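The complex appears here without one of its protein chains, the remainder shown in place.
Now for chain A:
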């Protein structure tokens, strides 16, 4: 897995949570595409972004400045570190040619948080009912699930780094719950 991830902390914003063992930061803006279609559409899209789209459930693939996430048997999210969303969209859309598919630019729909540190899984477990043991939630696994009452997408980027994406209107709710849990973590 490349060291440089498609997600990087937004340098213009101060971190949301900083404690001795966990850190939560807002991710820098990205181009995000939502793709629905069959495996043929997935292979065309994969070729155009330089990372084959994952076909195994709950897995992800990474390229230099792009990542692709399996969200359903015919649904993927593509994240690309690039300034011009329209140009990226056109490039992927052109690569699909006549393959039946639906491609939507959802760059502005989501915000992402980067949760890192030895207690990152602990912090997430304050609201997520999933087992983050590496045997069942290995690095690279991606899933949609619930964070409290908010729908989120969660990706394990490395052992101690998680990326949490949620619709932007849910983000204040997610952030405040994370801040509350981090105070509990500090007090413990």
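One rule holds in what follows: a contact is a pair of C-beta atoms (placed from the backbone, for glycine too) under 8 Å apart; a residue touches a chain by one contact, two chains touch by 3 or more; residues count from 1.
Here is the rule we use: contacts and distances are computed from a predicted model.
Chain not shown in the complex: UniProt lists it as "Sarcosine oxidase subunit delta family protein", one of "Sarcosine oxidase subunit delta family protein", "MoxR family ATPase", "Ferredoxin" or "ABC transporter permease". Of A:43, A:125 or A:145, it is A:145 that touches the chain left out of the display. Here the missing chain is touched by one residue of A:9, A:58, A:161 or A:177, and it is A:58. Interface with the hidden chain, as seen from chain A, comprises residues 57-58, 71-73, 75, 129-130, 136, 143-146, 151.
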